[in-house]
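All protein chains but one are shown at their positions in the complex.
Coming up: chain A.
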């Protein structure tokens, strides 16, 4: 079975972001970029499926500018066999990303597609679900455990209040939650070998998808500073304030 794994280039999660002075967006110039942490978990899961003999081939795909090939090389160093880069300089929203991925899925015919549950830049948590809808496939979102058996996959999902297990017919879409696995680090020899692995470049036009934005980003601002609070002198005063002033007890 072929496994397709989608990865996204995002700002490194350790970076403290700055909003541009003109409020048009977040300032990404000269900022360290990395693979989205949930995508790392997705790559790790795909590679583990290959190591278990479930997956025969792991294909990594990304959508984004030329520089996003760094993240594809990272995925290749971690164990993916080959990569597909859908190159575009435009801002690609979840819906357009899902349409592009649906075309890649149509071409590659994978048995399983693994994505992160959300990207830490836009925090949308949409692409996997949208891809499932467009490809007409079932979805196992927020996965903390994935077991493939014959033509089915059992996915244990992190839901509010606990865990839920669903069984999906393959092919299926899975999105990863934090608890699914602990991603490995790329080793130097693997990073060198990854440079020789195949990487196909396509354009949205090749796939026949229009990526123009449907949502206008009118403004980006820093969150409101929290109003300076007060220090209370005793537990009694704290309980009184929470009951009568904040009214949260």
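We take it that contacts are C-beta pairs under 8 Å (C-beta built on N, C-alpha and C of every residue); 3 or more make two chains touch, one makes a residue touch a chain; residues count from 1.
Please note the rule applied: contacts and distances are computed from a predicted model.
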| item | value |
| --- | --- |
| Protein name (UniProt record) of the chain left out of view, among "Phenylacetate-CoA oxygenase subunit PaaC", "(2Fe-2S)-binding protein", "Ferredoxin-NADP reductase" or "Electron transfer flavoprotein subunit alpha/FixB family protein" | "Electron transfer flavoprotein subunit alpha/FixB family protein" |
| Touch with the omitted chain, as defined above, among A:1, A:19 or A:186 | A:19 |
| Positions on chain A where the hidden chain makes contact | 11, 13-14, 16-17, 19, 26, 37, 93-95, 98, 120-134, 137-139, 141-142, 154, 157-169, 172, 178-179, 214-223, 226-232, 234-236, 238-239, 241-242, 246, 248-249 |
